[in-house]
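Right, one structure below, let's go through it.
Here the complex is missing a single protein chain, while all its other protein chains stay put.
Just so it is clear, A, B and C label the chains in written order, and each chain counts residues from 1 on its own.
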Amino acid sequence: MNVLLDLCVVPIGVGISVSKYIAACERIINEAGLKHEMHMYGTNIEGEWDDVMAAVKKCHQVVHEMGAPRISTTIRLGTRVDKTQTMEDKLKSVKKKLSNNVSD
Amino acid sequence: MNVLLDLCVVPIGVGISVSKYIAACERIINEAGLKHEMHMYGTNIEGEWDDVMAAVKKCHQVVHEMGAPRISTTIRLGTRVDKTQTMEDKLKSVKKKLSNNVSD
Amino acid sequence: MNVLLDLCVVPIGVGISVSKYIAACERIINEAGLKHEMHMYGTNIEGEWDDVMAAVKKCHQVVHEMGAPRISTTIRLGTRVDKTQTMEDKLKSVKKKLSNNVSD
Partner (left out) sequence: MNVLLDLCVVPIGVGISVSKYIAACERIINEAGLKHEMHMYGTNIEGEWDDVMAAVKKCHQVVHEMGAPRISTTIRLGTRVDKTQTMEDKLKSVKKKLSNNVSD
């Protein structure tokens, strides 16, 4: 089962700057060989369910090891069985409608 | 690693009423032996990371088998290593402050 | 436009215990006269869009005034125009299917 996932990890109890923890998560996702793309409020990830979820778990483990006593993460995740849809497909579909000015 | 998770599964492409799919997820979580509590916009679940995530995966598999071609799920999940905190602990902590009218 | 909303406010940069901030939000929502119900990972709120959103904004303002330099909030929100649905309706619909053991 392929999944498109959007991950936002928020370490709590380590002060106001959290970017080094987010950078660590980026490295984990990258080393897992998963297709991914960071944005301003999370990271898009694409891959097999088990591979993606293993990377999410490793993010929690590593961020705790780095010293964060508490983590609050939010995830959006989509699966579909009618067709295979990549991250690019999903964006392209909206952008096509925007450029064609199709509103209905 | 213990996790407190809040799960909201949204089946897409099956019309406007989705309660039978949510009921199926409730059964899956219950049969997994996980502590859980449904609310108006999701379900609180408590348990070991792998057990909870296995239940989330099974929800997607079963909802697809029931006929939903597409699913968009949102998850909040919290882990902490400073202490063990149950679902009840978390609520109690806020309720105590409310009843004591402690505002600072 | 009526809205069913699920609010989770996470103050950042105030240490590991955040319950007093959550309690402050509960008071704000309560004083706004909105129907609401706290759960382990957020608070369900029901009301007119503008009233609910005004309460969410006030939560951010007050939590900042209490000393939190940074807040990361997550919201689920549902609207529908086919019928009026309360928090109770939504839960009842799933619970009925669970008790009847209706799986299709």
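Throughout what follows, a residue touches a chain if its C-beta (ideal position, glycine included) is under 8 Å from a C-beta of that chain, and two chains touch if they have at least 3 such contacts.
Quick caveat: nothing in here was measured; it's all calculated off a predicted structure.
Enquirer: Using the document's definition of touch, tell me which of C:20, C:39, C:76 or C:97 contacts the absent chain.
Expert: In the full complex, the listed residue that touches the missing chain is C:76.
Enquirer: What subunit B residues would touch the chain not displayed?
Expert: On the subunit B side, contact with the omitted chain comes from 10, 12-13, 15-16, 18, 69-70, 72, 74.
Enquirer: What does the interface between subunit C and the hidden chain look like in terms of residue numbers?
Expert: Touch set of subunit C with respect to the missing chain: 1, 13, 49, 53, 57, 60-61, 64, 69-82.
Enquirer: Could I get the residues of subunit A that touch the absent chain, sorted low to high?
Expert: 4-6, 8, 16-17, 19-20, 22-24, 26-27, 37-42, 44, 46, 66, 74, 76, 78, 80, 82, 87, 90-91, 93-98, 102-104
The rule is simple: only the chains that are shown with their structure count from here on.
Enquirer: Go ahead and align subunit A to its copy subunit B using Cα positions, then give the rotation in degrees, nearest 5.
Expert: 180
Enquirer: Per the centroid of Cα atoms for each chain, what is the distance between subunit A and subunit C, given in Å?
Expert: Distance between chain centres, rounded to whole Å: 24 Å.
Enquirer: Check each residue of subunit A and list the ones that touch at least two other chains.
Expert: 13, 69-70, 72, 74
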